[in-house]
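Presenting chain A:
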Amino acid sequence: MKKINTLSLAIVLASGLIATSAQAAEELRLLTWGGYAPKEVIDLFEKETGIKVKVTKSNNEEMISKLKATRGAGFDLAQPSQDRVASAQKAFNIYKPMDLSKIDNSQIIASMLAATKGQSTVDGEVYAVPHVWGSSGLIVNRATSADITDYTDLCNPAYAGKVTYRLKRPTLIAFAFAMGEDPFAAYSDVEKYTQIMEKVGAKLTECKANVKAYWSGGDALLNLMRSGETTAAMAWDAGGWKLNRDNADITFVAPKSGALGWIDTFVLPRKTKNEEGAYKWINFVMRPEIAAKITAAAGNFTASKGSDAFVDAKAKAQYQESFSASDIDNIKWYPPVPAGLEKIEGKILDRVKAS
Partner candidate 1 sequence: MSSLRVTSPFKLGLWLLLAPLCLWLVLLIILPHLELLVFSFTEPEDGSFTFGFYQEFFLEPLYWRTFVRTAVMSIMATILTLLIAFPVAFYIAKMLKGRSKGIVFAMCLIPFWVSELVRTFGWMILLRESGVISNFLQWSGMSAGPVELLYTDATIMLGLVYTSMLFMVVPLVSTLDSLDDSYIEAGYDLGGTNWNVLREIVIPHAVPGIVSGCIIVFMLSLGNYLTPVLLGGKDSLWFTEQIYTQFITRFNWEQGSAFGLLLLLLSSLIVWAGLKLSGQSFAKTMG
Partner candidate 2 sequence: MSNETTIDLACENISKHFSDFTAVDNISFTIPKGSFFSILGPSGCGKTTLLRMLAGFEQPSSGDILIKQKSMVDVPPNKRPVNMVFQHLALFPTMNVEENIGYGLRRQSVPKNEIVERVAAVLDRVGLAGSGTKRVEQLSGGQRQRIALARCLVLNPTLLLLDEPLGALDLKLREQMKIELKLLQKEFGTTFVYITHDQSEALVMSDQIAVMNKGKFEQVGTPHELYYQPATAFVAGFVGDSNRWQGNIESADSATVLVSTSDGLSFKAKIMGDEAMSAGNRVEIFVRPEAISVNRTAPSTATDNQLVCQVETILFDGAKSQIIAVEEESGGKITVTLPQTSDFANLQQGDTLYLNWSTEQTLCFIDSSRGA
């Protein structure tokens, strides 16, 4: 049993104060990614159910940190990536098991639901259902940098000062694959994993001169690519497709060593105050026509069955241009991250940054 600490207490008190002030209407506090809860969808949901949705935009690490600080309070529904559910639950006990009977299975692509269930099961309880999926790979301006086909090509001296990527764990994983390693296979082998990461760290240090800036937010990345300050990047597919709408030369490219596939899920924070509302939201956004609206806003496809029919043709064409059938087979799906890897990766990232 972990004793309640005062820092959490203070945060709980503070969030409690905020929560009570807005108790009048039923409310769903959603901790999610940008684009996953567009205004149009929120309005439709409120009209149908009377529930007000309050959105807090975040990312994987922040979601987990926030819930860790409050021991799972402050939000009613969160959307971490599939690989960050089981490990965070084991380490911090911040989620609540899902009652799958409350979710309309028929709306969700069966294979994805099965995969997510499998990866988010802890002690026999399922903690997550899938929502949006996508991949990380390369965004390339084909007019100037057509020869960039894999992550390591970003280090080509010909593009010195013209590339950008994040200084985060996906970059480490991606470079590991491009360098012929299989980091996912080494997840459970700390020694081997450390060795791979050291190698990747050395490569990234060497590559640093090529980097214009490490991008940290989606807008920063889009600005860098759109203005032509950079001509190639490691980034999310949706970013590439968004750029492609403005400039046909730029698009998302699935790298030779494989795009990194992720699935963002729905999870219930342990102290959710509106579980019913959360299920209503999940079932609502998984309706094909609603899911298509989210695809339009976020740029990524959802696990909603049949929503393809509502997605605009341009998005489908972009997707097909970026992914051949073999590219899709080659996607490396993130397995659950065992606890402790962050520390190994963190050290490497620090060193790259400081070099």
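Candidate entries met the following condition: all candidates are chains of the complex that A comes from, given by their letters.
Following the convention adopted for this analysis, a residue touches a chain if its C-beta (ideal position, glycine included) is under 8 Å from a C-beta of that chain, and two chains touch if they have at least 3 such contacts; residues count from 1.
Every value quoted in this text rests on a predicted model; they were computed, and no experiment measured them.
Colleague: My understanding is that every option belongs to the complex but just one is in contact with chain A. Which one, out of 1 or 2?
Modeller: The candidate that touches chain A in this complex is 1.
Colleague: For the complex, which residues does chain A have touching candidate 1?
Modeller: So the residues of chain A in touch with candidate 1 come to 5-7, 10, 61-62, 64-65, 68, 91-92, 167-168, 208, 211-214, 216, 223, 227-229, 342-343, 346, 350-351, 353-354.
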